[in-house]
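Questions regarding the structure given below will be posed in turn.
One chain of protein is taken out of this complex; the other chains stay put.
Letters A, B and C name the chains as they come in the text, with residue numbers starting at 1 for each one.
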Amino acid sequence: MASSNLAVKEALKANPVPSSVDPQEVHKWLQDFSWDFKAKGGKYPTKYNLDVNTREQFKLTAKEYARMESIKEERQYGTLLDGLDRLDAGNKVHPKWGEAMKVISNFLEVGEYAAIAGSALLWDAAQSPEQKNGYLAQVMDEVRHTNQTAYVNYYYGKHYYDPAGHTNMRQFRSVNPLYPGVRRAFGDGFLAGDAVESSINLQVVAEACFTNPLIVSLTEWAAANGDEITPTVYLSIETDELRHMANGYQTLVSVMTDPESFKYLQTDLDNAFWTQHKYLTPFVGFGLEYGSKYKVEPWVKSWNRWVYEDWAGIWLGRLQKFGIKSPKCLADAKKDAMWAHHDLALLAAALWPLTGIRMELPDEEAMNWFEANYPGWYDHYGKIYNEWKSLGFEDPKAGFCPLVWMMQNGHGIFIDHTSTLPFCPTLSKSASNPSFLEMNGKRFAFSEGHGERQWLQEPERYEFQNFFEQYEGWELSELVKAAGGVRSDGKTLLSQPHLRSTDMWTLEDLKRLNIVIPDPMKIMNWQPVH
Amino acid sequence: MSTGKFVRGMIDPERAAEIRALVPEKPLETKRDHIPFAKRGWRRLTEYEAVMLHAQPTTDAIPGSMDVGESVQKWPGGRPLFGVESTALLSSNWFNFRDPSKRWYYPYIKGKSEDGQTTERVMKSWADSGDYGMMNDAWRNQILGPVYGAFLYEEFGLFNANSSTVYTALSDLLRMWIAESGFDKDDAAQMIQTQRVLLGKIFPDFDESLGDAKKSWTEAAMWKPAREFVEHIWGEVYDWGEQLWAIHGVHDHIFGQFVRREFFQRLAGIHGDTLTPFIQTQALTYHQQAAEGVTALFGKMLINEEPIYSTHNRRYLRAWTNQYLPQTTAALKAFIGVYKDLPVKVDGITCRAGVQASVERVIDDWSRRFAEPLDLKFDRNAFVREVMSGY
Amino acid sequence: MANWYNTETRDEWQDQINSLRSVSAGVECLQSFRADHTGPDRKTYDLKKEVTWIESRIEMRLGQLHSEELISDEDLLSKTIDGKCAKEVVGEWVKKAADIDCKIKMEGLCIAYRKACKPPMVPINYFAAGEKILISKLMRLRAIGALDQTVEELREMRGVTRLSVQ
Partner (left out) sequence: MTKNTNGYNSGTNAKSGQAFMDEFLGDATSKIPTSDAVVVALMKSEEIDAIIQEIVIPMREENPSIAIEDRGGYYWIKATGKLTFDCDEASEMLGKKYTVYDLLVNVSTTVGRAFTLGNKFIVTNELLGLESKVESVY
């Protein structure tokens, strides 16, 4: 078959049909579309010289891109607006998952949105017209994906029995302590820095590595939990990602052949891997395992398949002979793949009023599953959850607050200054090596050494206000109310520590806890270490 | 055909029953309007706008943003991902922009796909039916070869100039519209080459390669001012407001429209070329949509409905117009010499009066759409005189 | 205009900013604000919750005052806010960077450039062109050997103090 097709192709090439033009026939001229002039070159700072001769692997023209994407859109919206609508798909989702999607899709939207500008930065930096054309298609894809991820929340908002949170996460996320982290990795990391560094963050690590578990594997968890909306959208999103991965690969190619450029690559690769992993590994694992009733496979196994064996093996491994090396942080990343999402889940539960979703603590069945797949889980985390439950975690009248419990038991929560993730040094099982530093009169906390290095090397990149600094002094219920965390009855909270429709927490219940947000780097007795 | 091994919550009887038992009789929340916190802007949000508005995760330093605090990771040196430093224009709410064409990704891409499908059919019919036989040989080889080919570079250059506008624009709905305008420019350049590839297949004497076209674009006096504009705006201008205004609001609305409409679309027919007008119609539509967006952004949002910075913005638009209009005048003046080389001359169309009428049409249209609403003063007759001195 | 988040500090600053009546007053306000409250070398972190918001509002007011001045279009677009040739001013900064081969010194220069020249002090078309050159150099100096320095060496390089809770 293959050889006869080749013959047909060759015959067509010799005697082309004169009345039509194949998109690839136009694409072959793209490299001639540009010209040289004095001011030509990317407008933004970069260490690299991007090769003008780099090729693009998918050979799309604007019109053919439009035809292909138009089919994707027809199929996706057709499924959502006809098929799934008639099936009442919005109400066939397990609530645990329907709640998790409030945050998952909204946070993914942050990345897709930032990637519009990130791809535009690459479109600007690339010198090869084929590459520019490929990056432009990615700009448009990212517009599409922002539409799509937002549409999942919009669709849930219209069809799911608890639209609160799906409709207004764009406002309430401002007070979610997990949100700055996604802004850093998926937002700023994609576009605020050297175009090649951004490309490695966006295309080589976030897309080629983490979107596979985040967008592809996640659809298995969705389907297992009754959600056919998300697979319809996310699998279609991912049909664009392979072109982005190819864009990222060609970004590498475009600088690898130039020794002057190549010498900068490993630093950016190591930093980008840690930047993305530091957020995505815990966040995705937390979303899948703690946002689901029906489990598919342990997150660490998905991580091993998609991140370690396939991404590291097929992508980086093959590049080793051209001088690419293992990221120095790989061993720590693997430890995180095992435990970081459990650390994050504990903190998310402790911070539940600020998440904007209804979440429940793991039940017995879930605890057994965690212990079977993560030996040692119960003694470290399960016991705490059981204690919280017995103290009235779910009960609005019990006056129990896990945050207070943590402080009373000597488990301080700090915010890592590079990743912006909250961490608790005394309860962490992931790769942890906390340090607390003072520079120019300000105190900084770091959960581990790789992030601390990034800050020490480029401190001016991380001048920001963390959650505690921004909201220090706010009484918790006041903050939740101001940020739109109350339902339309004016009193019931958006966030809940259980999934029932009875015994829902109100602003009053929260106010009774009498929590005023502190800045731990201010109130504790910090002294220099000699 | 699925293997059926995978357990899906929606159709697995046990799971479906468990889920059903958890869904309460009444919804937990009755309000289903999306982003209820959003400001209306100058009209009610369309469904798409409700889906997209405030998707941009920005700091509250940008007026109108919903987020709080600072961007977390910045460029080395401290530049934030989006910042008010990126343009001299000022707004009380950058999130007020609404695309007048109400395009969002799906209808936008569907429209372009339809344009592509129609083009495929039109080109096939044009080629199979022998319509090409009408085409004047000199028009094909002296105009569609180097001149039309060179215009590809103008479109491609303006496409590239849009990269920094997509990168730095200050709000979501604005960025979507700009991205579409940039994509249209890339498409316009590619469609010129699509047509040239077809001509190369049909006519043994037509060379679809771009050597002569590029030589014309980079060396010929007729393109010099236009090329220098494109190079400047692509390589040296960082202010995204200035770029958008200079590209769509000045240069392309005068020079681009003249070349596409008054020259190629109008004159192709008298040379027996029925294909070029069809291809250029698409580019004209794309420009029209860009022009409407520019009108909405600059005229409506930043001037008419801007409560604080209207005077400030008008000052910059005037200054930019004063900077770019002379260059556009020079571009048109240099281009207009091409009439000398036309293989077919038709009285009333290619004569001085006919060409002057074409010049007047584009400049009057520009004046009506952009200059008058913004109270931008310019000497229309001097413009026409200066351009026509190149005839 | 404001979103749900507001503070008294912001209101106070907004009043102060609204009362700016001249470019020179605005320049002085912006320069001292940037020196005191922005960057890792700031004098105080007291306003850290509000810093980017206040800075942007001063910049916007100053930009507005600048465009109200009776200066030519040419001067508006190509001169610094205090009337110097923008190209030359940026050129001076680029010249200062030419002999620097130390990443810490280069970092200091880049941060200082931003504080001194970020719009509306210098029009964006000139400021960003200069920033491209300076930051490219900073990034190159930083990337080489970045993975070889230990955390301890980096702490020493920055002169940070380690803390613990007593």
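Rule of thumb we're sticking to: a contact is a pair of C-beta atoms (placed from the backbone, for glycine too) under 8 Å apart; a residue touches a chain by one contact, two chains touch by 3 or more.
In this text, all values refer to a predicted model and were calculated from it rather than measured experimentally.
Within the entire complex, contacts from the absent chain reach the displayed chains A, B.
Set against the missing chain, the residues A:Ala39, A:Leu87, A:Ala372 or A:Val529 yield one that touches it, A:Ala372. In the complete assembly, the contact with the undisplayed chain comes from A:Glu309, out of A:Glu309, A:Glu365, A:Asp379 or A:Asp489. In the complete complex, the hidden chain is touched by one of A:Ser326, A:Asn368, A:Asn440 or A:Thr492, namely A:Ser326.
On the side of subunit B, touch with the chain left out of the figure occurs at residues 1-3, 5-6, 8.
Residues 1-2, 5, 8-9, 13, 22-25, 27-28, 54-60, 64, 67-68, 71-72, 75, 208, 211-212, 215-217, 219-220, 222-224, 231-232, 235-236, 238-239, 241-242, 245-246, 249-250, 253, 256-257, 300-301, 304-306, 308-320, 322, 326-327, 330-331, 334-335, 337-338, 372-375 are the ones on subunit A that touch the missing chain.
Note that in this section only the chains that are shown with their structure count from here on.
Centre-to-centre spacing of subunit B and subunit C amounts to 33 Å, using the average Cα coordinate of each chain.
Touching two or more other chains at once are residues 37, 66, 68-70, 75-80, 236, 238 of subunit B. Residue positions 43-45, 171, 174, 194, 458, 460, 463, 465, 470, 484 of subunit A are each in touch with at least two other chains. Touching subunit B in their complex are the following residues of subunit C: 1, 3-5, 38-39, 49, 51-53, 55-56, 59-60, 63-64, 67-68, 73, 76-77, 107, 110-111, 113-114, 118-120, 123-125, 127-129, 131, 134-135, 138-139, 142. The touching residues of subunit B, when paired with subunit A in their complex, are 6-10, 15-16, 18-20, 22-24, 27-37, 48, 50-52, 54-57, 66-82, 104-106, 109-110, 112-113, 115-117, 119-120, 123-124, 126-128, 152-153, 156, 159-160, 163-164, 166-168, 172, 175-176, 179-180, 182-183, 186-187, 189-191, 193-194, 197-198, 201-202, 208-211, 214, 217-218, 227, 231-232, 234-236, 238. Listing the residues of subunit A that touch subunit B in their complex gives 16, 18-21, 25-26, 29-30, 32-35, 37-41, 43-45, 61-64, 66-67, 69-70, 73-74, 77, 87, 89, 91-95, 109-110, 113-114, 116-117, 120-121, 123-124, 129, 132-133, 136, 139-140, 143-144, 146-147, 150-151, 153-154, 157-158, 161-164, 167-168, 170-171, 173-175, 180-181, 183-184, 187-189, 191-194, 220, 223-228, 275, 293-294, 420, 458, 460-465, 470, 484, 487-488, 499, 501.
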